[in-house]
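With one protein chain held back, the other chains of the complex are shown just where they sit.
What follows is chain A.
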Amino acid sequence: MSTSDYDPACLPDLLPLYYRRLFPFSQYYRWLSYGGVSKNYFQNREFSFTLKDDIYVRYQSFTTQNELEKEMQKMVPYKIDIGAVYSHRPSQHNAVKSGTFQALEKELVFDIDMTDYDDVRRCCSAADICSKCWTLMTIAIRILDRALREDFGFHHLLWVYSGRRGVHCWVCDDAARKLSVAARSAVAEYLSLVKGGEETVRKVVLSDPIHPFINHSLSVVERYFQQYAIVDQDILGSKESVDKVLAVLPEDIKKDLAVSFKDEKDPMKRWNLLCDLVLRKKSNSKKGGQYFDKEIMLQYCYPRLDVNVSKGVNHLLKSPFSVHPKTGRISVPIDLKELDTFDPFEVPTISLICEELEKPRAEEAEEDDMKDKENEQEAGERRRIRDYKRTSLAKYVKVFDRFLEAMARSRKGEMLKKSDLQKDF
């Protein structure tokens, strides 16, 4: 079983163990240092911690990996957020002349939250998720990952499971980290198709010509739509959900469908009827640009992002590898190669991995212990690496490692290019 029963009351005991022996500090530090290319990049990064009893502290910053480790082991944060890289050390922001302490850079981030889809999913609501609606996250990741790579030219994306009901994307390219507020908001708006709140019935409006981005997104949605929406969500099954679907259609189509649906109860066939009707009406209409079937698919499946999360350079977002206090699950990186088989309920909880840690070790372990007595710090790290490798956390740290490798290679490539240009052989 991948989830030992998790009890939030155990956190005070589990967290210290997690931070001492499992949290991948060296990879974490490697990530946030970005190759040491910019001076003080790690030192000027803001972290915020939520401590026991909901005490929230901002402007935490650390000078070395060691200091980060020691502080986290001391404070034992329940939640960890990552903020921006500032002009000065955040922990000293009060000593800086007012107005000069500024957020300079940060990864471009996206937060997809399942609750934003409550109006179009029937299986769950609020903080609940299930395997049926998880497909929405799969669709979101595929659409956004493609757009961020192909349209915007970004290469280094880290997708992370938030631990409960959504996913985050960290775009770590150099260019992404340097984006202005205006640029971030422009990117987020480019990626937004579902607009409107409670009072808006028809949340997606398409017109001719359809932008290539929308077409790409539609082809992703189409791959999943039948299984997800028609079968799993059964949107054309009950009267209530049928009415909701038809509500976005114009009167004449609505009326015709209401009639045909009396005789046809099979949801798949109903959907086909809908598509045929829309197609027929389109070719008759002079206006063109009537894509109601596509609009419905998008309204039910297209990713909903919170622009405000992406806009702010100083926005704080939950850190990868932090623990979700309510579910106990670790915020783990998602391997896009295995996206279709990713199961949020298989993600290890802190109680599971702590339990796995306590299992009896093999003989090699004793030899390693001998080596460790020589150098304590390295020993600590080596031990930690051996430790998480014995737990279910291992494969997720590997995903993270691969992500870091790719960035390192790309940095090396950049430096070679630069030195070639300067004719430095």
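The criterion applied here is as follows: contacts are C-beta pairs under 8 Å (C-beta built on N, C-alpha and C of every residue); 3 or more make two chains touch, one makes a residue touch a chain; residues count from 1.
Just so it is clear, contacts and distances are computed from a predicted model.
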Omitted chain, identified by the protein name its UniProt record gives, among "DNA primase large subunit", "Small ribosomal subunit protein uS2m", "Transport inhibitor response 1-like protein" or "Hydroxymethylglutaryl-CoA lyase, mitochondrial": "DNA primase large subunit"
Touch with the omitted chain, as defined above, among A:Cys172, A:Val187 or A:Leu236: A:Val187
Contact footprint on chain A, counting only the chain that is left out: 150-154, 175, 179-180, 182-183, 185-187, 189-190, 209-213, 215
